[in-house]
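With one protein chain withheld, the remaining protein chains of the complex are depicted in position.
Here is subunit A:
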Amino acid sequence: MSDERTTAETPIDASQVRYDQARYVENGQYEPLLSEKDLTRVAIGDADAGEEGEATRVDSPLPDDLTRDSLELPELSEPELARHYTRLSQMIYGIDSGPYPLGSCTMKYNPKFTEDVAALPSAAVHPDRSERSIQGTLELLARLQDYLGRIGGMDAVTLQPPAGAAGEFVGIRVAAAYHEHNGEGHRDEVIIPESAHGTNFATAALGGYDVVSLPSNEEGRVELEALEAALSENTAALMLTNPNTLGLFERDIEEIAEMVHDVGGLLYYDGANLNALLGRARPGDMGFDVMHYNVHKTFATPHGGGGPGAGPVGVVEDLEPFLPAPRVREANGGDVDYELFDPDHTIGHVHGYQGNWLVLIKAFAYIARLGDDGLADASAKAVLNANYLASQLEYDVPYEPFHHEFVASAGEQDAADVAKRMLDYGVHPPTTKWPEIVPEALMTEPTEIESKETLDRLAAAFNAVAEEGDEVLEDAPDRTTARRIDQTSAARNPRLSWQALTDDE
C-alpha cells in the first residue's frame, strides 16, 4: 500500500477470537444421511415384494409393463426431518453468519423483506397463463427492465437469462445473430483478457467461437498494443469486466471501445463487478453494446448456496431485435396494459419459460427500496470498505488503485492454507489463487455491508494468519464442522450418491 496511508489502531486481538461451528458426531460420523436413518422400499405393480428385504406394496393404476418395480427412499417423520435440516443448516456459513469477502461473488446482506414479497401468493403464477390474467407479473417485469436499463445505460433489457453465465450466453448469441444478419457471419473470434471470469471463456466456446486470450499490462489492465494485435475482421466481440477482476478500472475504455468498433466488433460488459459503479458510471456510456447484470450480486438477492440467480441482459438499440423471445412491453392500446412480444430477429429462447422470476422480484424490491441515493451510496461504501480493509492488511496488495475488490498476495504462504486458517477465526476467506496474475492470490471483496468494526476484525484475522507458520496453516481448520477435507480422494474415487457409498462397503 502507498506510504501516506496510516494504519488505524486495531482494537481486536485475533488470538482472543475463537470460532466453533456446530458439529454433531454419531457413531463416529457427522450428521447421518437420511438414508442411514431410514430406507424404505416400496414395491410397485407385480414386483416380488420379498426380493430385497421388507417392502411396502403400493398398487399403481397403470399397467405393470409401464411402471417400475420398486422405489427405495427414506421414510421419516416430519419432526425427524425438521431436526435433520436444522442441523444441516447449522453446518453452513452464510452471509448472516459473518463476513464473507469472497472476491468477485459480491456477497452482500440480503434484506429479509424481499423473501416475503417473493412469497406472495399473487407471485405464484403458471407461465402459460393468459397475458390479461397476469398483468401484475408483466408490469413488474417491465418496471424491472426499465430500472435496469437506466442503471446500465442500456436501451433494452431481457430478464430471461437464469444466471450470469446464461446472460453471457445471450450476449454471445445476440452478437452472433447481429453479425449474421449483417452478412458478417465469418466473424469467429471472441477476445477475452486473461484475468476474466472463467465463464467468459466457456461461454464463448459454447457459442462456437475461438477464444483469443489477451494479456494484461504491468498495471494489470488491458494492453492496448496487444488488443490492437488481437483485433481483426474476424473479431465478433471483446468481453470485458470493468472494473476488472483486480478491481482496477479500465481507464482506456473509450479507446478500447473505439478500437473494437472500428473493426466491426461488439463490446460485451460482464456485470459481475457492477457493484463498484452504481451511480458513478454506466456501461452504456462507456461504449459497451451488450451487458449482463448479476442481480444476485449487485442487488442483494440471496445466493442460495449457489443459486438461483438471474442474469438479465441489456443492449443498445441496434441489438434489441435479436434479444430472446418473448419480451415484455407496455401495450400500445388494446385491452391489456402490458404484453409479451417476439423481437423481429430474436434468437429465440434461452430458458424454457422466462427465467428465475422469484429472483427477479427480489431484485426489483431491492432496487425500489434503495433508489438512486441508496444505490450510489452502496457503491461508494463498497469501494471505501475495500480500500480501508486493504490499508489494514499485512499482506501485499500489488495492484491499485482498486475499487470494490482487491487482490492481496499471500506471498510465501499457500493461499489455500491461509483460507483454511481464516475459517478458524470465524470469517469466510476470500477467493484464492485467482486471478493468476497475482501469486497466491487472495481476492477480497468486503462489500458495503460491513462496518469499520467488522472490517477491523476481518483485518485482525488476516493479519493473525499472516503471522502464523506453515504447520498451523496446514493443520487448519479445526474449529469448523469438518476438518480439512481430502479433495484428491474425492476426485480419484468418486462417490456421488448414497447408493455409491453402499456399493463401496
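Keep in mind that, in the parts below, a contact is a pair of C-beta atoms (placed from the backbone, for glycine too) under 8 Å apart; a residue touches a chain by one contact, two chains touch by 3 or more; residues count from 1.
Simple rule for what comes next: contacts and distances are computed from a predicted model.
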{"item": "Per UniProt, the name of the complex member that is left out, chosen from \"B(O/a)3-type cytochrome-c oxidase subunit 1\", \"phenylalanine--tRNA ligase\", \"Glycine dehydrogenase (Aminomethyl-transferring)\" or \"Universal stress protein\"", "value": "\"Glycine dehydrogenase (Aminomethyl-transferring)\""}
{"item": "Touch criterion as defined above, residue of A:E139, A:D155 or A:E468 at the omitted chain", "value": "A:E139"}
{"item": "Touch with the omitted chain, as defined above, among A:V157, A:L214, A:V316 or A:A378", "value": "A:A378"}
{"item": "Hidden-chain contact residue, picked from the options A:A123, A:V263, A:A331 or A:V472", "value": "A:A123"}
{"item": "Residue among A:P215, A:G307 or A:P439 that touches the chain left out of view", "value": "A:G307"}
